[in-house]
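One structure coming up, written as structure tokens, with questions to follow.
Here the complex is missing a single protein chain, while all its other protein chains stay put.
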Amino acid sequence: MAVHVSLQYFASLRDRTGVANESVTTDAATLAELYAQCDESHRLGWPIEKLRVACDGEFAQWSDPVHDGARVAFIPPVSGG
Amino acid sequence: MAVHVSLQYFASLRDRTGVANESVTTDAATLAELYAQCDESHRLGWPIEKLRVACDGEFAQWSDPVHDGARVAFIPPVSGG
Amino acid sequence: MSKEKEGSFRFWISESAIDPWSLQRALAHPGAGALAAFEGRVRDNHRGQAVEALDYQAYVELAESEGQRILEEARERFDLLGCACVHRTGHLKVGEPAVWVGALSGHRDGAFQACRYVIDEVKSRVPIWKREHYLEGSSDWIHPEA
Partner (left out) sequence: MSKEKEGSFRFWISESAIDPWSLQRALAHPGAGALAAFEGRVRDNHRGQAVEALDYQAYVELAESEGQRILEEARERFDLLGCACVHRTGHLKVGEPAVWVGALSGHRDGAFQACRYVIDEVKSRVPIWKREHYLEGSSDWIHPEA
């Protein structure tokens, strides 16, 4: 049941991964599982409870399923203004 | 003990008196007495407790004495902004 | 009791049009992270009556000293790097700015609080009066507490 998703990274997460985007193939059932996989491969280093997650350009829930073609972003604490 | 004072009128008080300024000779001991005289001659029609008074360009007390050459203004409720 | 503080603090009465942009640019300081500004404009209605225009009259000498006192109070109370307020006199049409306040601070709390303080105090204390000209032809001096 592997799906293809595209990941977007911002701010310190982008510095950590070294890329703004990447395409990955994953068997993660939920966005939380997807984050756990990314954290392991990139050592993102953020506890999940400090992050928010977006899917397809909207805020999402960590328990949401991962669908094929999803555009996913992990959102570290914001500092605009 | 008559003194010469100049009076300035603003807004509806100016409409009532028909003048922006006038010079008067008065034997009023206090600014409150001076207002009573002006109210009588011009029928200003404001109860004194609704007004403030200024002397020589600063807010003053109604109990302040009237000195020769004083520049006095009666200040109706303001509506700037 | 005076605190040594930086920045410019100025209140004045203007017979000519207010230019918010040049006022806002003049409030600058490298330590300033926040500018809160308020612009009061002539509204087309008041208490249910259609308003066409306003005249503002001021006791200029006293208005400027009292307005300056308000800015000094704001300087003492809030963490400001500058504050300016200008109030129009004369004939104004609907939409024209009648008063402008700008408050510059390191952070937004001080800027917002000071800006609000200044406009509230100006409206209640500074000897300026407006006469409203109504669409149906009459006009009235506004004396709020009368």
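All chains are identified by letter, namely A, B and C, in their written order; residue positions are counted from 1 within each chain.
By definition in this document, a contact is a pair of C-beta atoms (placed from the backbone, for glycine too) under 8 Å apart; a residue touches a chain by one contact, two chains touch by 3 or more.
These figures come from a predicted structure and were not determined experimentally.
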Neighbouring displayed chains - absent chain, whole complex: A, C
Residues of subunit A (touch criterion as defined above) contacting the omitted chain: 8, 10-12, 14-15, 46, 50, 54, 57-59, 73, 75-81
Interface with the unshown chain - residue positions in subunit C: 20-21, 24, 28, 30-45, 94-95, 106, 108, 111-112, 115-116, 119
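Keep in mind that, in the parts below, only the chains that are shown with their structure count from here on.
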Geometric centre distance via CA averages, subunit B-subunit A, whole Å: 74
Separation of mean Cα positions, subunit C and subunit A [Å, integer]: 49
Subunit B and subunit C, separation of their C-alpha mean positions in angstrom: 26
Multi-partner residues of subunit C (at least 2 other chains): none
Per-residue overlap in subunit B, given as positions that touch at least 2 other chains: none
